[in-house]
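Heads up, one of the protein chains got dropped from this complex, but the rest are sitting where they should.
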Amino acid sequence: MSQLAFFLDGTRCTGCKTCVFACKDIKDLEAKHAYRHVYEYTGGETLKDAQGAIASTCFTYALSVACNHCSSPICAQVCPTGAMHKSESDGLVTVDAARCIGCGYCHMACPYNAPYVDRAKGHSVKCDACADLVRAGDKPACVMACPARALRFDTMEACSARGERANTAPLPDPSYTEPNLYLKPARDARPAASSEGRVANPLEVR
Amino acid sequence: MHAHLDRRSFVKGTGALAALAAAGAGGASATALFAAGAPPACAAADSGTERVVWNHCAINCPGRCALKVYVRDDEIVRVDTYAADTDDLDDIQPRACLRGRSYRAWVYHPDRINYPLKRAAGTRRGEGKYERISWDEAIATIAENYRSVIKNYGPEAVYLNYCTGNYGVTARPWSRLLNAIGGGHLSFYGNYSLAQLMWITPYIFGSSVSAGSTLNVAEDAGLVLVFGSSPVETRQGGAVSHHDYVAMRERTKGKIYVIDPRLNDSLLGHSDEWLPINPGTDAALVAGIAYELVNNGWTDEEFLHDYCVGYDEESLPEGAKGQGLSYKDYLLGTGYDKVAKTPEWAAAITGIAAAKIRSLAKEVGTTKPLFVVQGWGSQRRSNGELTGWSICMLPILTGNIGLPGTSNGLREGSYAIALTGLPDGDNSVDAMISVFSMVDAIDRGSSMTEAADGVVGVERLPYDIKFVVNWAGNCITNQNSDINWVHDVMADEDKCQFVLGSDILMTDSLKYSDIILPDLFRLEQTSLIGTGGDGAYMIAGSEPYAPKFERKSAYDAATLIARALGKEQEFTEGRTQEEWLRHLYGLSREKDPSLPGYDTAMQQGVYTRKNPKKKTVVMEAFRSDPAANPLKTPSGKIEIYSEKLAAHIAMHTFAPDDKVTPIPTYVPEWHGVETTTKENPLALSGFHYRGRLHSSWGAVEQLKLLNPQELWINPADAQPRGICQGDTVRVTNQFGAMELLAKVTPRTVPGTVCTPQGAWHDANMAGDRVDKGGCINTLTTHRPSPFAKGNPQHTNICQVTKV
Partner (left out) sequence: MLENAISELPLVLFTTLAPLGAGAFVALAVSLLAVPLDERQSRRLDRLSFAPLAVVAAGFAASVAHLASPGNAFHVLNNLGASPLSNEIAAGGVFFVAALAYCVLAVFGRLKGAARKAGAVVVAVLALVFVLFVGCAYLIETIASWNHPATPVTLLGYALLGGCVGGTLLTRIALGIGAAVPPARFRVVMGGLGAVGAACAIGGLLTQGALTNTLHASITAGSALVDAAVPLTGIAVAGLALAMATHLVSLGVSWGVYASAVSLVVAAAATFLGRMVFYALQLNIGL
């Protein structure tokens, strides 16, 4: 089977975070935890001149990001136990809770803020693309939740036919991990690793 | 925050009954009484099989999205929605939004109300201290107070407060109850969503028109103007405006402008569509554009003369002729304020450069079809009636009404499934007040008149309100205006004799109750609801479990009250809630035979229906033949000058700064960008938040964390105040003070700060009254708008300081 991937239509995404909460519900996460985050990336200025006329160069867009089940997953590379591992059949990167020691290296290394150590659970946790659902022929909860139908999940081939590989700020250069997130960029989108804007909602993504 | 966490762990550890025992008998604090127990999914136990039942969201949003509720061991373990894995945007899928997907955290909230409560002896309303009582005692107390109010005053002193927390075919039994037990109650007109526009629309288009075209009509437009609206935020579901707007934007050939002081979320990724404007000045922008339309011959003179009255001298009604009263006279400066509404005039007010107004006017005047839609943000202001009307002038002036690709300037309409609701019965009380006047009517009802206060049905109210039913609503304080003033009126027991509250959770408004009844969520009851957007749907809901603790449905609670007052048969007509549902659905199917049968509907949960016309263009029949299909205005035409409104103005009294006119004009707000002061130099505007629906879900921790209560402030206003992103700031004005976090962003215009409305008020009302919850209504005025007597909740000025 082929590598699976997320596709996000940045022209449709309105930043509502329904994907985040559908995930929190099915994964039964505590209030402060999330496997998916929606980043607001904003830059530019809105000013008034001496006559009071408003001029704006403001740009802003939302980007919904969970684990990208990278083709070159740095989380799995740094993992000492092999608990963080990539499936050979569908490319999903998941945590083997029976092996994980909860050292947090995957959390530190991941450039997509995906895994973190849930000390109560005693191991690393992250988006597994609802592997149970997917392997039973369904789609991840976040994808089926999106009111704007912006988020999709399919084979890498299908997703890459619709968008570019994670090439939008605030994401890093995709060459680090080869993420399986494909994007149709919003009109406002800036290239990956751009420093033109900033993540404007830091409280909502940590 | 800490108190909340402590309470949660306390409740988790001890369970509801132990919590009660620990609270003791006397003067227990409110918080200890509302234990819901641990969320079941955390409570282990894979025992028992999982069931799936359908139900629907029921809060104040037309979404009413589908909830697919997974139940195990009589507890909800997951809340999914209705979705199919398809890219087809035309496939109707009422996917629930982030709030709908957070129901589990709300249903199992530690502040859930489980038992009837009475206000603890020796405490005042608003303190929030309650004691558990039996249903018998609660009903007896309600009946006793009701009898005494009826005896001493009459049904005119009984009031059913505005509430929006629970919708469904049989959800709202209270008016029916009050009509059954005592002949009626004082009722209200308008609402908190669109009071001003709702009031003025019949003067413009007649009573048969209340909204615009469906959003998908804009797919055929050449130009789309969106005034004061963020469809993706206000109606977030997967088959209403959120979805419909995204689909329309993707498909339309037209250029889109969103005119808003805030780069709202409907513009995310599309900032080139933002036309930033000073708040409350939309009517000035319209006048500036209209001036250019007139001077450049871009008006549709034929349409204005055949379909409208009052555009120019020629089309004025006979009685208004010769006095410079036409709309054209207003624009050209030959009437009214005698100022020409040039783009320069408009630029100084709106903050939009004159050159931009000219180019926009050219686009408006020369692009067809033009689709103009307004949200309800522009009209929720002190000048809201005339602003809402003004926005409708752009399609009117250019003849873009009733044709493919057009609307009428009102909010997007819908193609919906209409179901017959529980009948209210007959209300013998003729008097009505504006919905926003409730606290006034408690404070000084018997001095409120038709001329000064917009009382309808009688010249003067006979009594102050003495008995209030407040069910499933947070509109006494939190969602009302000027909370500090409301508190003082409501806490005074010499004013209102009795407040019956009922809700699912302790809210700020509920703390003003004398008796509280524990309610059920709609999704805990059998239910039916119909709605729609571009496409229509109906959802049939089943109970996930029998009511827990001593909670009862509103219908069952009302039945007990009716029984105590000897009117049970009149109220129930021998039917349970579910029997009413079956009965009413039968009536619905008589009108709409293609609906599935009751049992089928219940089993399938979600029923969808595509619009057979695909798109609904508003006022199509009127446009095609105005003589055969006249509007329900006095002239049968669109009224740009309203004789009826002129008569209304003559019969009512207005404050000097309420510059009322019988045509749509720009009037500066009382507390707006043109009327800031040295003490309050910034305009303050509210907006709808994604993590709440008004105040609903406002106590759900997981939503609060990812939707923090913030004040949007432009760097140009933040820097001189030393305010950085994430700082706690205090917002103050003549009505109060609140604290919240700063979001320093170019997404709001300089000079205007914005904050999401609906945050839960959290102030020590016996102390400094500083609202740490960041509820905007701590700072809003209770003065009603001039015509509708509606809530001008975006009309505020303030100062902001770093804490």
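Order as written gives the chain letters A and B; numbering starts at 1 within each chain.
Keep this in mind: a contact is a pair of C-beta atoms (placed from the backbone, for glycine too) under 8 Å apart; a residue touches a chain by one contact, two chains touch by 3 or more.
From a predicted model like this one, the values you see are computed outputs, not experimental measurements.
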Give me the visible chains that the unshown chain touches, in label order. A
Among A:Leu4, A:Val65, A:Leu92 or A:Ala129, contact with the omitted chain is made only by A:Val65
Identified contact with the non-displayed chain, of A:His33, A:Lys48, A:Arg99 or A:Lys184: A:Arg99
Among A:Cys110, A:Cys127, A:Cys142 or A:Cys159, contact with the omitted chain is made only by A:Cys110
If you put the missing chain back, which residues of chain A would it touch? 37, 39, 41, 65, 74, 77-83, 98-105, 108-113, 117-119, 121-124, 169-173, 176-177, 193, 195, 197-199, 202, 205
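Assume only the chains that are shown with their structure count from here on.
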Residues of chain B defined as touching chain A within the complex: 41-42, 78-81, 83, 85, 87, 89, 95-99, 101-102, 104-105, 232-233, 236-238, 242-243, 246, 250, 263, 265-272, 274, 276-278, 347-348, 351-353, 356, 690-691, 701-703, 705-708, 714-716, 725-726, 741, 743, 745-751
Provide the residue numbers of chain A that touch chain B in the complex, in ascending order. 10-18, 20-22, 24-26, 28, 31-32, 34, 40, 42-48, 51-62, 138-139, 141, 143-150, 152, 186-189, 200, 202-204
